[in-house]
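Omission of a single protein chain aside, the complex is shown with its protein chains in their original locations.
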Amino acid sequence: MEESKYAIELVDIDKRFGPVYANNKVCLKVETGSVHGIIGENGAGKSTLMSILYGFYKADSGNIKVFGNKLQFNDSHQAIKSGIGMVHQHFMLVDNFTVIENVILGSEGGSLLHEGLKSARDELTRLGKEYGLKVDLDATIESLSVGSQQRVEILKALYKGAKILILDEPTGVLTPQETQDLFRIFTALKKEGVTIILITHKLHEIISITDNVSVMRGGKMVAHRQTSKTNREDLAELMVGRKVLLQVSKDEKIRGEVLLKVSNLSVRDSNNIDRLNDISFEIHAGEIVGIAGVSGNGQSTLLKVLSGITPVSSGTIEILGHKMDADNLIYPDQLRELGLAHVPEDRQRMGLIGNFTASETSIIGYHNDKRINDKLILNNSKVRENCKNLMSDFDVRPGNPDLRSDNFSGGNQQKLIVAREFERDPKILLIGQPTRGVDIGAIEFIHKRIIALRDSGRAVLLVSVELEEIMSISDRIVVLCDGQVSGRIDSKDADEKTLGMMMANVFSKEDNLEALSG
Amino acid sequence: MNDFFLTIILTLDATIRVSTPLILASMAGLFSERSGVVDIGLEGKMLASAFIAASAATVFGSPWIGLLAGILASCSLSMLHGFATITHRGDQIVSGVAINIFAAGMSIILGLAWFQQGGLTPTLTSDQRFLSLSLPGVDLFNNIPVIGTIYRELFSGHNLIVYLAFLIVPFIWWVVYRTRFGLQLRAVGENPKAVDTAGLSVNMLRYKALLVGGLLCGIAGAYLSIAHNAQFTRDMTAGQGFIALAALIFGKWKPYTVLSACLLFGFLDALAVRLQGVVIPGFGEIPVQLIEATPYLLTVILLAGFIGRAIPPKSVGQPYIKER
Partner (left out) sequence: MDRNSRINWINRLILPALNVLSAFTATAIIFILIDVDPIEATQILLYGAFGYQEGFGYTLYYATNFIFTGLAVAVAFHAGLFNIGGEGQAYIGGLGTAIVILLLDPNTSPWIFIPGSIIGGLLFGALWALIPAYLQAYRGSHIVITTIMFNFLASSLMVYLLVNVLRETGQMQPESQLFSENSWLPFIHNIVAKFGFSLEESPLNVSIFIALLFSLLIWIFIWHTRWGYAIRATGLNSTAAIYAGIKPKRIIILSMCISGSLAGLVGINELVGYQHRLIMDFHFGYGFGGIAVALMGRNHPIGIIIAALLFGVLYQGGAELAFELSNISRDIVVVMQALIILFCGALQYMYSPWIIRTFAPIEKEDS
């Protein structure tokens, strides 16, 4: 095959899920042998685009050229054949298979396994040496660390002859050490002429490892840049599409008594892995504490344990004078009665029930409330009336309490949930990713409401992956890394760089500084 | 003593006969469930095959045509199950229930329409069914005590399908663990997405698995009506499909352990027949129902984790949805 300048050319790719455009007239050119970054916020359409390139989804329209040849992908098989390999964000591995079984799946080399396994072993040993991909071929996947599982995914792609390697958010689950290893592997691959496409929302990765970068926003490709000719600020602005967040005005406020106190809290999951490790902090009345961190570093667990969903493994939580520890469980409904409200991170799966009407969704967590129950009977008309009021208070559109919850847009669903949790004037509010996938108008609205709650002397715990959001709303910031507190800072002293270093836990591990310096 | 020995041998011999359909049906279930599709329709597929096999054997006068027709019937139901649960992502349990009930009703309706014998098929003559085979050397070993009897009563004198059922288990083990199809089968039951991203078709693999299941279940059904018995009777599977399902769970979806479970359940069945009306001094009559219920009881206890753990293939029961 003659060397083509571009490994990948995508022209006018369209893809809709129902009425929503995930990709809208997307174009992309990736130079052969380069590391090409694709950056964008959550939901910008990066993963969908790559899934199309990998033949996993079928584009509604548009053209794909690989090494200059126009191709029509119906399934991943054809993509693999034309030299594309993909490392998905969630690994596509069979947990109870060995490494080698996983690698040969789909390219067994004959109907009997014996021969295929033998030749695969030789080939994998060679690949492993060449690119520094060390992994025990006979270990089962479930016994491997996340970093090793990712190496298996890369091996798998290379074994299938990938000349173009797509990696979807590969560092999201890695430790800084593992990230460094991964980038070293990239360098080795690049030297051998492999083209790498890196999908990420982390700016420093783009700057430190890529040659070119494309920015996606809202399903569209908004810019292509040469990495050496751009910078983080420029990219961030392109990604967000607005001059960062409007600074929310808020008054200095005197803190009141401690409403929520967390002491030496640890949570272990069913695999005995520490999700939270020895966390301590407190929140006073009239204060917003922001929890910052790279997604997946214990924030979700923190919300779940504070709201009574996940049990405490050790340590204590004191909520409004009530003690919660490994022996004393307080269930979410009891916590609500005490005056704790919780806007969950994942509104689709936790915050609402798609099949319920808006009015039914408006009492999730409060269905035992005496105000809506007449002894045995749940007073549906009162619930409905109440929901109607909430909808007009919080500007939920359309204001129809009988409409099914999943017929509302994301922003309106979020407003409905916020309305529900704010309604009973909680003493403590836990709020996770309050503005994810919400339009700007609604963001401002929700922010104002949170601040109003604080001003009325309530305690708020805000979890968000948006640093601007954390910095502009919180009074104090606690940073989580790998389930531990890796930094505490007053928000008036915080800037993105300091927080970024805290998030990577640089201050406690000097040797990791270089991983971050880009 | 000699009597007692013979009783044991005869009970074991009966065990082999009643285990045969269980083995075939549970192996059918193994393929289906290993691919991620719950198969509670084993009972219905067996019943359909039993009926069609007996009908075809009657009409065409050949057990082979009967067997083939039975397999076809069972495979058609398998494909229906696939159409509902794989193509249309319907509930696998609901579809299985439908298949069981459909076969129960349809076998009688068609039987009545075709043969006018109240839903039965005509009794098969000996050239229309699979007869017992005498293994070579029976006469030779006959004079050797013990071994001769065991060889004559236990190993020899079964029909073709019995031997097939026992020989097929190692073959299935080999297919599942040593072939490309087996690797993909195990993978698709555990993590269909991994299979899909490896460029394989999840649906096609599941259809293939169901087809193999249909084939095996068809043989199991045909065994009942044209080998073990000589006609089709109403509801002649009598829950054996569910016992096979229980054996599949009890054997933790692995060929050899499933075989052992089938033999155990078959033995309990044979024992129940033999103990019918037997009075044990000081205890009284043994409740046969208790022995009959033991397979179900054991399965419940196993599933509850009181004796070991039965962990099904991870994706079993969930339709594969690619997007989002």
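Going by the order they are written in, the chains are A and B; count residues from 1 in each one.
Everything below uses one rule, namely that contacts are C-beta pairs under 8 Å (C-beta built on N, C-alpha and C of every residue); 3 or more make two chains touch, one makes a residue touch a chain.
The structure presented is a predicted model; accordingly, all values stated were derived computationally and were not measured.
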{"item": "Option touching the unshown chain, where A:Asn264, A:Ser280, A:Asn328 or A:Asn355 are the choices", "value": "A:Asn355"}
{"item": "Identified contact with the non-displayed chain, of B:Leu12, B:Leu110, B:Val175 or B:Leu275", "value": "B:Leu110"}
{"item": "Interface with the undisplayed chain - residues on subunit B", "value": "38, 40, 80, 83-85, 88-91, 93-95, 97-102, 104-106, 108-110, 112-113, 116, 119, 239, 242, 245-246, 249, 287, 289-290, 292-293, 296-297, 299-300, 303-306, 312"}
{"item": "Hidden partner chain, residues of subunit A it touches", "value": "16, 18-21, 24, 307-309, 331-336, 342, 344, 346, 349-356, 360, 363-365, 367-368, 373, 376-378, 380, 403-404, 407"}
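Quick note on the criterion: only the chains that are shown with their structure count from here on.
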{"item": "Geometric centre distance via CA averages, subunit B-subunit A, whole Å", "value": "47"}
{"item": "Subunit B to subunit A touching residues, read off their complex", "value": "178-184, 186-187, 190-191, 193-201, 314, 322-324"}
{"item": "List of subunit A residues in touch with subunit B within their complex", "value": "17, 54-57, 75-81, 86, 88, 92-97, 101-102, 104-108, 110-114, 116, 156"}
